[in-house]
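Report on the following structure.
The other protein chains are all here in position, but one chain of the complex has been omitted.
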């Protein structure tokens, strides 16, 4: 184990259990997410993309670190800020970009858009445009796993703003009561849209693990800019949860480098705050420093991911528009859930 | 100050700041509530009373103790188990009994019934048949007081079961964020209908003050069978709240001696549990012992309150049935809230 | 054909389905030892154990939401919301989540969740324990809505709802639990989306749901004494609606009354009237009359409650109004 790393005077918690090779792969993934989201911003501003968008620039290490610690069968529910989670859970950027363009090849077939990225086969139960909306369902997924005695966890991503919802409370409460294998991953960026923590949370950002005390739930403090710390915390949380000890609340401190949505003029915060965050808290830069990457090495990876992202735009642009009447295609499922053997003749 | 009283081996927390005379009045009030509710049970079983009913037998000291510590201008919101709160906040039993009988003379004009006792002039903003339903409104009442700089508090009564609702969470959170003058009075009887604490709360009954930790809210532990303890705790909580220091959460341990509703066969708990509670935890007996009341003294008070209760039945039975079409009388308020001076000529 | 109560019929459907299928489990407040506030699940925890008959905290958001999540993960949950008034708490999960996941995901997800609930007036519950809110859900694409009025229907429809691959809001009516009715020896699933003609007639069609089916049948008996022949149709499934049977009935009788216990304004009768006036315009000899509760929160006092809530006499009066037209 390497000692706790100090970066910019801030103690970094990770202990370096990940092999360098894997760390480099994760670096690439984080950079891919960054470039993807930058491209999405660009395409949105250019008027290419319908709807509205939220990017997670600055928060990449949370998505990548958490998903790194999961098994393929584990499931997640994401938020309005969904791109990073979705990429980290394994969905190819082509499918995500195509979704942004509203194409059939999109990961939700063009039905969802940025706030409704799904990839059920890869364990992504869907992003949710209702703050807190996915949490009770994650408890339910975990209940299914528990009832069937499967070694799987269900992971809810959500922001600090979401902790103010009734849905958060009821989900935390139920999960702890029934000792469900859930990880509650708080992406604590200190903002809910334009509203700073001080105007929406009765606790300081640093105290947010106290939210878990109301349920007697195990809580962990995690530095969300340090991907190794995130991986390690998530691993031990996962161990805790699958072993029947109940859910874990991860208070992951992180930072939103951008506006709430793409195009947000951020009248509510100082430009200097963002600048300083970018300089001191960039999870990609922090990992790059830790990996001791040379400029050349970085350029190579960067070129690769940029090409991948460009490719996704081409893929999306070449995608197929749905037929208008496809809008009605999935409103109801046909058939029955009755096992064939038990189907009634009636 | 008298030393902490020991009763039945259980430490009682009160320090005896109430004058004996006032204690005797409170004793009478508690007994009045007890006799009132016993009468209600009897009349309901006899088929006199429509609807369904919940009595607070065993919990009288909470209602009486809290309301004793309030000022007349303070407001409360009550629950489905509303008789005790309503009597303690000053509504005459005649008006309550008439309400049970669905009479015009009832405290809600016959519109509400047992679960919707209102007495707005006396600061009772209404009992609520939706668990948790009154809590956000109490926060709102307190906000009105705060905005107008009035020295008033708003008090929410609720059960342990109610702490599992989203409404509870959002109300606690908002109240603490805005430092609203609210007292959150948890009547912690360890049951939600047939469901014991172990099946509905992730915390032990004794740990319930931790619910407040999620908001950084001041919490107090209160022995709800000891009326003096309740009064003292509420007084200091009220001081805290009106002085701008924010809301207080009172974890008041109490016991439900009866079924959840009148007629509940209580298949879910042992008869012996109830017997033992009645023997050791009766707040009326405990106060009687403390007051050193003689049998004669007791009989006298008892006869008085029984007469008052009997009188209320007579009053109710002699009351006026509403006209059927009165049902439509209060659906909408007429007129405008515009101050006369500002009303538009248009 | 055995005779059982509506309550027993619900329990029988649940129990039979659970015996044969490990994916099915129940969640709700006080459904275990107490058997639910209506006694529907009485005794079931003894047979199926507390893992499958799950008491929950008072958390209507989480009850429905957890049902959705478990359904997406391959279970067939049946959740109970004790009173339909409390569906108001679950609306976000029902409307934004359960109903929409399938479309939003482009067909990746099924949500085979059944939400059982009950409500209704007639026992002085006051305004917060007596609403009839079914029409809201008829307005939500992605949901199916069932409201059964007899033991046979409730058993057969509940089975089909449990096994339907879509979220179903399943309404029971409180005052119907004790009523008795014959049911087939073997549980026969009743397909969703098929109305039931309870009684054939030629002069006027009454399209009624829930408790009002029984009031309508009583009104029909009364009307018969005056030589009026009333057809009584229960849609049973409110969404998707069996327009064919309903419109067909009105084309035949040329007159129509809709009847439910919910308040008239914005109620399911509005949708029925809109569909029927469209589908049977050239046949209608009188305006469609709507029977339902008075437009007021339900008052407690029995005299006022009784005034608000519709009865057979109201259905009969509406029948007479339609027939008074040339």
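As written, the chain order gives the labels A, B and C, with residue 1 at the start of each chain.
One rule holds in what follows: a residue touches a chain if its C-beta (ideal position, glycine included) is under 8 Å from a C-beta of that chain, and two chains touch if they have at least 3 such contacts.
None of the values given here were measured: they were computed from a predicted structure.
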Visible contact partners (per top-of-document touch definition) of the missing chain: A, B, C
Sole residue of C:24, C:213, C:288 or C:319 that reaches the chain not shown, by the stated touch rule: C:288
Touching residue (missing chain; options A:57, A:84 or A:131): A:131
Which residue of B:65, B:126 or B:224 touches the chain not shown here: B:126
Residues belonging to subunit B that touch the chain removed from view: 75, 106, 108-112, 116, 118-121, 125-126, 128, 130, 133, 135-145, 147-148, 154, 166-167, 170-171, 173-174, 177, 329-339, 342, 344, 346
Those residues of subunit C which, in the complete complex, touch the missing chain: 85-86, 88-89, 91-92, 94-96, 99-100, 103-104, 126-128, 131, 133, 135-136, 138-142, 239, 241, 262-263, 265-271, 273-274, 277-279, 281, 284, 286-290, 295-297, 299-300, 325
Interface residues of subunit A (partner: the chain not displayed): 50-52, 99, 102-103, 108, 110-113, 115-116, 128-133, 161-162, 164-167, 192-195, 199-201, 267-268, 321-328, 331
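Note that only the chains that are shown with their structure count from here on.
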Distance between the centres, which are taken as Cα means, of subunit C and subunit A, whole angstrom: 40
Overlap residues in subunit C, where contacts from two or more other chains coincide: 56-57, 59, 61
Contacts with two or more other chains, residues of subunit B listed in rising order: 164-167, 199-201
